[in-house]
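A selection of the complex's chains, in situ.
Letters A, B and C mark the chains in the order given here, with residues in each chain numbered from 1 onward.
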């Protein structure tokens, strides 16, 4: 069993840290919200007043933070953990951030002999609780192999995407594609309904034809076609439009940096931004089908 | 066994008629190309000098023609088959055409007590030969039930999409969605590669994540990732960009008629038209990934 | 002064016929609405019970109808005017319709020695009343020269766009571009406002820079920047979103027919369709800026 520090105990990080505890690891936790810390402590975690205190004995440091600036500030800021983490330790950052920050942070940590993998997740809060997340990992093979057993305590599919930053790239590519699948599926279903077809019949036909995709399989955007999906719960729960819009923003940054052309992804980004701007930011992203429905 | 007339023996119609013969039906065939007719006759079909002669004893008339104007001209033109087909017979039109023509033709035929279903297919030439096509059928339930056993001799999945024209609508919705899936997948893969990821690794990750779709499953657009797909054969064979562009044109017509908004499908239509216009019209439609690759 | 028949006395056709009367021509009018006819008769026009009666002495026949099917039905239907118009006469069709119908109708009329130009207009109801319309004319030079003095009684700019159908093509190209200008200008202004800029200041800067375009010059979509434009009248009056959507539908048809790629125009078509579908169809098309404003 390993000695792990876990930083960032939000909707995702909290249950992830819980699963590490359940697997028998020694976990020192830190978060700015005392309630979040208290919950984990009640489950057996230790904590400390300062984050620097939490990491000083850790072999693994796992972080789950909102944005690149937080990751940069935590590790390499003036009073960054770079000055406290033991050489030879492995930082596993599961935040969804830009590749540029990954390269900057991992390079500086390497100068102090601290190892790093980026390991963003997919699977949502449900996956975090159930321990069925997917991890897309960027870093060298040795570090990936070291991280893998730890990640398997929190997730089901652990992918090695490539070198530093590749985990982030894989995640933005996947989520950009997901946005394309969802908006494309939504407008195809609505086009069919506008022309007299039944949503369930058309869904079934496309699911068994070349239009088949993840959204038709497990996340149909039309209310009533599937049970236990956000569309059948007034688009509550699931993956918020605002979060999809955030990931699409990262995808656009990535494409601008590499001077890539992603017209479909860019249009999807703007459709989800439009949908969020019309007041649907906190609804599940499958609610985009409502945009295509004529009033 | 039924008495069937089959009109239109092209790349699709020829093997479809063959499969009807193999199932033991009596088939009278017609096409403007004598070679196409001769091949089917050698397999046991009958024929006649005039198409009107072919249909006079038929219980079922199957047609497979290039465009709506041909279907309209064949059935309800001045010397149309409407004057020769026996009342009570069933016309099964498998051409991919616009819903408006379906309504016009089926309505006029109904006046002479001739039944009609639209039954466009997906599955390509390979599916036509193997008898594994999917049929999307529009028409009333009784006619669908009558058509089904005949269609099962040529295909595997027989869907009842709804009333007259619904088969065509289902097909354009599915193919519009397929175009979205392919162009979206292509640009996501290229974005990953532009940022250092391996196409096969990224394909594998997205296939097991929420980016999963038919193109990643069976039709990967990156050369070398899958065997026996067009991308691994220099984009030869498969579904030509020009044919995808034609289907997307029908989807745009459908959307304009119903005043529907299909931004993703419309962009895909224009990307495939651009790709065709740059000289790739006769290449498989998965070759669109080449458009996103920087020179 | 000429002997003119005028068919179609709607919002546009009525004032156009009025202007011909004011110029001193003899005008025989026809419309299905008796009130529309009565108004023109009170201004000096003649009429008849049947449209065929109205055209029998005419040297010029001007028509202004809603769609291609009406034009086709009027001139070449079973009881079409083709059987009544004097050989050597000139038909000036000002309806906005598809090029295909223009070619079909003009070709059939030519067989009876009846000349034809397509002459769609821009300038709206205001332009029709003021006699300041623009006409985009398709047809041969001789017919254009014959039509020009008549058109000058109803408009200000008379363009010879090319052969039959070219007037329609010019109009859909212009209106597709206008839709692009308006949606692009709207989102640029909203982006500026979202980042703290004043709409009037930004409008002024772009008007004097390379972003200058017709919408910034005379039709600013932001309320309060200009007087006497629809945006300063709650988007009433002006050019209805539904009509722009109709013209964009024709543009899409044109692009599909010629297999042209028009990604910007296609996206504009879908944005205006979306805007209409959200209940803004009868508002001026500049109201699209409301779509980009976050709630």
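As a convention for this text, a residue touches a chain if its C-beta (ideal position, glycine included) is under 8 Å from a C-beta of that chain, and two chains touch if they have at least 3 such contacts.
The model shown is predicted, which means the values in this text are computed figures rather than measured ones.
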item: Homo-oligomer size of the whole complex, from 3 visible chains; value: 4
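In this section, only the chains that are shown with their structure count from here on.
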item: Arrangement of touching chains [line / ring / star / complete / other]; value: complete
item: Same vs different contact residues, subunit A with subunit C, by half of numbers used; value: same
item: Closest chain to global C-alpha mean, per-chain Cα centroids; value: B
item: Where subunit A and subunit B are represented by their mean Cα positions, the distance between them in whole Å; value: 39
item: Where subunit B and subunit C are represented by their mean Cα positions, the distance between them in whole Å; value: 37
item: Distance from the mean Cα position of subunit C to that of subunit A, given in whole angstrom; value: 51
item: Set of subunit A residues in contact with two or more other chains; value: 263, 267, 292, 294
item: Subunit B to subunit C touching residues, read off their complex; value: 245, 249, 252-253, 255-256, 259-263, 266-267, 269-271, 273-274, 276-277
item: Residue ranges of subunit C in contact with subunit A within the complex; value: 263, 267, 274, 277-279, 291-295
item: Interface residues, subunit A side, partner subunit B - complex; value: 99, 122, 134, 136, 157, 159-163, 165-166, 169-170, 172-178, 180-181, 183-185, 187-192, 194-198, 201-202, 204-206, 208-214, 217, 219, 251, 254-255, 258-265, 267-268, 271, 292, 294
